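Only a single protein chain was left out; the remaining protein chains are all shown in position.
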Amino acid sequence: MNAIDLNSDVGESYGAYTIGNDEKIMPYISSANIACGFHAGDAHVMRETVARALEHSVAIGAHPGLPDIGGFGRRNIDISPQEGYELVVYQIGALWAIAKAQGGKLHHVKPHGALYNMAAADQALAEAIANAVYDVDPNLVFYGLAGSALIAAGKKVGLKTASEVFADRTYQADGSLTSRRAPNALITDAKEASEQVLRMIQEGKVRTQQGTDVKIDAQTVCIHGDGAHAVAFAEQLKGELERHGITVKAGNS
Amino acid sequence: MNAIDLNSDVGESYGAYTIGNDEKIMPYISSANIACGFHAGDAHVMRETVARALEHSVAIGAHPGLPDIGGFGRRNIDISPQEGYELVVYQIGALWAIAKAQGGKLHHVKPHGALYNMAAADQALAEAIANAVYDVDPNLVFYGLAGSALIAAGKKVGLKTASEVFADRTYQADGSLTSRRAPNALITDAKEASEQVLRMIQEGKVRTQQGTDVKIDAQTVCIHGDGAHAVAFAEQLKGELERHGITVKAGNS
Amino acid sequence: MNAIDLNSDVGESYGAYTIGNDEKIMPYISSANIACGFHAGDAHVMRETVARALEHSVAIGAHPGLPDIGGFGRRNIDISPQEGYELVVYQIGALWAIAKAQGGKLHHVKPHGALYNMAAADQALAEAIANAVYDVDPNLVFYGLAGSALIAAGKKVGLKTASEVFADRTYQADGSLTSRRAPNALITDAKEASEQVLRMIQEGKVRTQQGTDVKIDAQTVCIHGDGAHAVAFAEQLKGELERHGITVKAGNS
Partner (left out) sequence: MNAIDLNSDVGESYGAYTIGNDEKIMPYISSANIACGFHAGDAHVMRETVARALEHSVAIGAHPGLPDIGGFGRRNIDISPQEGYELVVYQIGALWAIAKAQGGKLHHVKPHGALYNMAAADQALAEAIANAVYDVDPNLVFYGLAGSALIAAGKKVGLKTASEVFADRTYQADGSLTSRRAPNALITDAKEASEQVLRMIQEGKVRTQQGTDVKIDAQTVCIHGDGAHAVAFAEQLKGELERHGITVKAGNS
């Protein structure tokens, strides 16, 4: 593979509250997942974030979440697939208009937080979300956890999909992510994280916590925008990829 | 004039809470102003309301409001024109996607409640809102109080406009609505209300509380959907208009 | 037993939205569970509902719920016990002040909807909630599903408890409620519902869906305030209880 997408969750500030380093991470990513006002973000933040993405030629994606500003969309809420469908349609539309008003267009959709995690393991919810994306615009790329119900649902519905992998998370023998509650869930060494990404791209494999290798489909890599070393790591990872002849760009568009 | 638009605010239920008689009013109106989740409505209610409008061939309009579910969008909030622009773009987009997912499209935008009233008297806010509508889709019809800053802003920005009049509100010598706090603000007699509408359409005039006539531009008539007699009045008014050879249909499309 | 408490969930209106028949149900109940603004209710509705309870000499209880107006507190949200503790303390305090400002005082606390159901089956959450109640006021009576983790937690923490039973729900052989998703979950015949209540009070038993009897502790009976026949049933049940020499009054105070 000669190209890979680096994505990051941005636009998560809210009113007087600021989160993340959106301005600083933008130069190193190829696609931006922009919060749509349900778990983070508001109409003003969305507008500013779209402007920033356009300025950096970063692909604009909707990052719909559960209706839970107070919990940042990280708490599971027991919604029905129909509720999932509806809240995803709503949020994509909101960002679509904000992009259109600035001459921009949407490239992809990546569910956020608990919605992402719930749907990754719940086929009915995953299909409802994929249908929501398709019904708004069948040309949108559907981002989801590699090997999960999200990707299966996107393919079934007829969407282009992008399998997402993580630079700083460890994997289990069955290809799943190590739970954040488990020890060794996170890779804190930047070099190790870069090497994991490179191998996922070049060999389609990841070394698991059990010491075995497992196949993994890597089309987009999630880069965290907050945290003390996030920007430095993004810069380093992009450089490392380019030194290996891998172009950083949004795919499937 | 041989045609007039009858509009009504619908889709104002929220979660477990129901307001209005949307199903019953739909047969008598030609355009629906659908709440977009800020002052009322939610993604589910919006979806159901769009379906209902499509079923009755009623033109679908966004009804953006201030972010105030608790106050139903009726309390003035001191927002800047920029905030007004942003929240209108956001809300139009949300409804656009919900309509598109059902094969429908937006016809118009009418600001709600305090946002409508504030902008009717505030040129900067009115222009910000009109620009928001234009930037999302310049073909949308902009509904606003006849003779107000909203209509002036819509024309200035280059939008098609629809001047709104009220069947059950009385008017002042300067063409403004009698304040709801004043006595005689409301016309409770259905016959009197019908006659006021007919005269506004046929003669372009309304008799004011001062006993004088004032010119008024009537392109769309607001019909209230709630209240004990709302549906009966809507039915009667539509019948009365048709008996006078006036077709009820959404204009400018 | 010569006395029983009849409780009802009230104060669930919100802003311009009305739910329930609070005025009509008040004469037939002995304790009111008042929504505290997280799943329903607002400061104005709470104030009016407290006034109504004081007028009818009905015991005032806090009815804290999950932070989810849009879902009416009926959707499970995956909160930690600590979050449960905090949101219960907050909500009790809000109602306490509203009662105190009118010369009233709090009698009990009953968790609402998904919070009630989650805690009924989750000992850690139940204890967190019970501790919240105790820490605000150890004299408050803790209402919970008869035989559930809520009652166990209340007793462990040192609170007075009231075991709640339902007039219009059927029971399983293990003493649990029949799931609402199952057929026969609800008793729609008023006479049958009254008889179930009478037997639970007089014999401490309920006939289950499996045809067997199971012991049940009945100290407070939940009466629904909404629905077409709610008020009529409440009136009938109160009459039936009194005819059998059972006084309707809030207990443990």
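Order of writing sets the chain letters: A, B and C. Residues in each chain are counted from 1.
The definition used in the following text is that a contact is a pair of C-beta atoms (placed from the backbone, for glycine too) under 8 Å apart; a residue touches a chain by one contact, two chains touch by 3 or more.
Just so we're clear, the structure is a prediction, and the values are computed from it rather than from any experiment.
Within the full complex, the chain left out of the display is in contact with A, B, C. Of the listed residues B:P67, B:P111 or B:G225, the one in contact with the hidden chain in the full complex is B:P67. The chain omitted from view is touched by exactly one of C:E55, C:D135 or C:D189, namely C:D135. Against the chain not displayed here, subunit A makes contact via residues 14-19, 40, 42, 69-72, 74. Remark: the residues of subunit B touching the chain excluded from display are 67-68, 70-71, 75-79, 114. Of the residues in subunit C, those that touch the hidden partner chain are 37, 43-44, 46-47, 82-83, 86-87, 89-98, 100-102, 132, 135-137.
Criterion: only the chains that are shown with their structure count from here on.
Viewed as a contact network, the protein chains are fully connected, with every chain touching every other.
Over half of the residue numbers at the interface between copies subunit B and subunit C are found on both sides, making the touching surfaces mostly the same. Chains A-B form the pair joined by the most contacting C-beta pairs.
Once the centre of each chain is set as its mean CA position, subunit B and subunit C turn out to be 42 Å apart. Rounded to whole angstrom units, the spacing between the C-alpha centres of subunit A and subunit B is 39.
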